[in-house]
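Every protein chain except one is present and positioned as in the full complex.
On to chain A.
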Amino acid sequence: MKVKIKRWNAVATWRWDLPEDDLCGICQNPFDNTCPACKYPGDDCILLSGKCGHNFHMHCILEWMKQDSAKGQCPMCRQRFEWADQTNQTMRDAAQALASV
C-alpha cells in the first residue's frame, strides 16, 4: 500500500528556558503566562533575570522599581536588582527603563 501525504499541521509548545521556579513572585502568574497587563505571552511579555538569580515578568519588576519603597532592591532577596542578560534589544530597553527609575 502506498500512502500519499497531502498536508500536515505542525504543532509546537514553548517555555522559557529557566531552571525551575515557575511563578512570577510579583503577580503569582506562571512565567509562561503573561503578566496581568498583557495578552500574549512570549516576546511581548518577556522575563528579566536578576544577577541574584531571581526572575520576574519584565512589566512586574519595572512596576515595582517605580515604587519609592523598592529602593532598587530585588523583592526576593533585597540585593540590588541588576538584570543579568542584555543580549537583545528588548532587554536593553528594559535595562534602560530600570536605570531611569
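As a working rule, a contact is a pair of C-beta atoms (placed from the backbone, for glycine too) under 8 Å apart; a residue touches a chain by one contact, two chains touch by 3 or more; residues count from 1.
Note that in this section contacts and distances are computed from a predicted model.
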Open item on the list: Suppose you had to identify the omitted chain by its UniProt name; would it be "Centromere protein L", "Phosphatidylinositol-glycan biosynthesis class X protein", "Ubiquitin-conjugating enzyme E2 2" or "Large ribosomal subunit protein uL5m"?
Closed with: "Ubiquitin-conjugating enzyme E2 2"
Task: Contact with the hidden chain (one of A:Phe31, A:Trp64 or A:Trp83) - done: A:Trp64
Open item on the list: Please output the residues of chain A touching the missing chain, sorted low to high.
Closed with: 25-28, 36-37, 60, 63-64, 66-67, 69, 75-76, 78
